[in-house]
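This report refers to the structure that appears directly beneath it.
With one protein chain held back, the other chains of the complex are shown just where they sit.
Up next, subunit A:
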Amino acid sequence: MAGAQGRDDHFRKSLRFCGWTGVVAVVAFIIGGMLLGGMIPPLLAPDDPAEVFVAKISEHLLAIRVGSVFCMISFALFGSFGAGIAAQTRRAELNPCFSYVQLLFTAAGTVVAVLVAFCWALMAFRPDEYDPTLVQFLADFAYFLAVFSVPVFGGWCVVIALPILMAKDGERPFPRWVGYANLWAAVLFAPGQMVLFFKHGPFSWNGVVALWLPFTAFFLWILLMSWAMFDATKDENVPSRFY
């Protein structure tokens, strides 16, 4: 135990590390998923024939491959990002419950997200040798993992919000408005489940409501929660503060 009573620099630094992994995840996704990988804005369209998928991917082969590497880095960091939130939630609990639930959602979300990067990478591995419908399937699978998985990512936000909103004054892991922002994020992810029912228009996996809305909300949510972890560790005299 270091220094004066109540101080725990190790915890403070660890939590800030977790917050930073969230920021790095967003930057890596902007490079890998947006600038290089063609995930969003979407290079592909669900109503294209399979041959068009192959043609587009073959044309951007290297960019998609390098983009997939960055996406994999980004998505794997969801683990440490989520564990940081759970650790701060745990500190505010007398006996742990929601922090455990959060860890489960973090783990599930990380696995689902990492599989997105696997599909994206495989799609660009040998598009000319695979059957074209298999390439199409991998793209479908990637987007389904990302946006059809509403209960995983939305549930994660809800189990972050509940311990905040249920706690008494001065015993909250994060400010109350952060709890509400988490509920809002969950609502914004919800239209993602529409992708099963449409192959064109705003509710398909390249559409404004089912793709842009959940993706924008998700990465802004990561930045918000990273900020919340930084804010909780501002005071040097305590391991982390409560609200």
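Here is the rule we go by: a contact is a pair of C-beta atoms (placed from the backbone, for glycine too) under 8 Å apart; a residue touches a chain by one contact, two chains touch by 3 or more; residues count from 1.
Here, contacts and distances are computed from a predicted model.
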Among "Carrier domain-containing protein", "Phosphonate ABC transporter, permease protein PhnE", "Sulfate/thiosulfate import ATP-binding protein CysA" or "Cytochrome c oxidase subunit III", the omitted chain is listed in UniProt as "Cytochrome c oxidase subunit III"
Of A:G155, A:P191 or A:P239, which sits in contact with the chain we cannot see? A:P191
Even though one chain is hidden, which residues of subunit A still touch it in the full complex? 175-181, 183-184, 187-188, 190-191, 194, 197-198, 201-203, 208-209, 213
